[in-house]
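Of the protein chains in this complex, one is absent; all others appear in place.
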Amino acid sequence: MVTFNDAVAEFFGVEEFSPLVEFAVALVGAVIVGSIILTIVGVSAVWFKRKLNARLGDRIAVNRVGPAGLFIMPADALKLLSKEVVVPEGVDRASYLLAPILAAAAVIAAFAFIPFGSGLQVADPETGLIFALAFASLGAIPIVMAGYSSKNKYSFLGFEREVAQAIAYEIPLVVSALAIVPLVAYFGDTDTPLRMSEIVAAQQGPLLGIEGLPVPNWFLFAQPIAAALFFVAILAEFSRNPFDLPEAGSELVAGYLTEYGGVNFVLLFLAEFAAIFFGGALFTALFLGGGSGPFLPAAVWFLIKMFAFYVVVQWLRATVPRVRIDQLLSLGWKYMLELTFLNLLLTAGVLWVVL
Amino acid sequence: MMGVLKSLGVTAKHAIKGDTFTVEYPDESPHISPRFRGSHKFSLSRCIWCRMCEEVCPNGTIDIKTNQQREGEEYNLNLGQCIYCRLCEEVCPVDAIILTQHFELNAGTKAELEYTKEDLMDVPWYKGMDPLEAREPDRGAWIGTDEEEEVWEPAGAD
Partner (left out) sequence: MSVVTRRHEEIQEKIENELPDAILDIEEHQNAPAIVANPSRVDDVVRVLKENGYNHLSSVSAVEYENRYESVYHLRRITDDREDFDEINVVAHADRDEPAVQTVSNVFKGANWHEREAYDLMGVRYDDHPDMRRILLPETWNGHPLREEYDVDQPQYTTLEAHANPIEERYEVDEDESALDTMFINIGPHHPATHGVLHLKTVLDGEVVVDVEPDIGYLHRCEEYLCERLNYKYQIMPYPDRWDYISAGMINEMSYARCIEELADIDVPEYAQVIRTLAQELSRIASHMLAVGTFALDLYGELNVIFMYAFKDREIVQEILEDLSGQRLMFNYLRLGGVSYDLPEPREEWFEKIRDFTEELPEKMKEYRTLLEGNELLMKRAEGTGILEPEVAKEYGCTGPILRGSGVGYDVREVDPYSYYDELDWDVVTKDGCDNLSRVQVRLGEVEQSARIVEQCVDILEDWDGEQEIQSRVPRSVSPPAGTENYTAVEGAKGELGIHIVSDGTEQPHRLKIRSPCFSNLSAFSELAEGEYLADMIATLGSLDLVFGEVDR
């Protein structure tokens, strides 16, 4: 696995760039990743989501604007962006206006650490996994800002829920992800098992290193419990169904989003959808072997897996109801936390025996 | 968790089947029963100005004005106020007023929905069309005997 900069350097046949060129190349890489993410979010949030939900619910959905309704995307974007920015009376103005920008920025920045494969990775620090998870949790802060500054009781309740939820699922999220790190060190034979590219690289061989096994060494198979726990934790962390309590359409109107409209709403909405894809990207990198797959380029496989995660999330959204706040918290603190630690200990124990 | 997985299975089954129950409305017209009660058709040539419809109308949608000799002068119908209960058609002894299958009604102001007898003859969907046609095959049940069918002349045709 190589970063985008290495790939470009190799293409030009140079050993190393000067810092300025390095920066410029990184910027180009960031633009490429950012565009991919924004395109995917645009397609999925505006068009694909409707189509998928309609399909699940025996309906037709958008099909008027352009072929198969695809032009609904520019139409919706135009509609939302041309709306007046309404700032309600009595809000904490600075925080109210800053929150959407922060929300979108935080989640898009987080994609820098994702190894899309085919050399497409903007940054690959030694502690990539920790960085990525830190950015994942950063998303809670703009929501708190938005909810608190809105001066609306529904928004207030929404952000309260978000805080409780984010804290409850932070530890399970990190610890369940950590359970794969010993495996990375073992299979990848590396000193920096937190590096995202190493995590992907460690999943390339056959399952558990047994030669001839047709199943790849994806940590989904090697660490199924961690995968399940991580999946639940990431749903809760990004408040997707069945854990979408901060928004809770039928209870809190729209939670922290209630007072937002126009471009501010677009940014918050975008952050929310980008977060699902970020969750998908993390899950793909940690448990689905990153871009590994036959025939197609690694980056394409990565995007396919990421999209599959999104489909599963939407499918769940249509099928399962929202849990209650006390159920959510008791699941987080009483079960998830213990199970994740148990799984970590188990992994360590097994590896200790094996080694 | 089995229940959740089963539920997911049910939804997946629906998604794969791909049946839809919604209708692409203006392109594909929804199911409209022959008995549907839509906008009114009024026949000036049949009306005998007995004012039964005006009397039975529960909310005063129909407004009839006659002269001293009890000959009809005005027949006003406020479609915006009508509740489409079909009582006027039910009591009419000569089938002069009938509710058609037409339901696409729009207007910019309330006043535009107040139809006079000229309007009621002139509305496009009345022209050259027998509003009872849609009521086949139980048309007899609606207009009585078969002989009456021959008497029928679509308003606006002349």
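The letters A and B name the chains in turn, as written, and every chain counts its residues from 1.
Please note the rule applied: a contact is a pair of C-beta atoms (placed from the backbone, for glycine too) under 8 Å apart; a residue touches a chain by one contact, two chains touch by 3 or more.
Here the structure is a predicted model, which means the values were calculated and not measured.
In the complete complex, the hidden chain is touched by one of A:41, A:56 or A:257, namely A:56.
The residue from A:69, A:115, A:172 or A:242 that touches the chain not shown here is A:242.
Residues of chain A that touch the chain left out of view are 53, 56-59, 153-154, 157, 241-242, 244-245, 247-251, 253, 317-327.
By the touch definition given at the top, chain B reaches the unshown chain through residues 1, 3-4, 6-7, 10-11, 14, 21, 31-37, 56, 58, 83-87, 90-91, 137-138, 141.
Keep this in mind: only the chains that are shown with their structure count from here on.
The touching residues of chain A, counted against chain B in their complex, run 52, 54-60, 63, 315-316, 318-320.
By the touch criterion given at the top, residues 4, 7-8, 10-12, 14-15, 18-22, 24 of chain B touch chain A in their complex.
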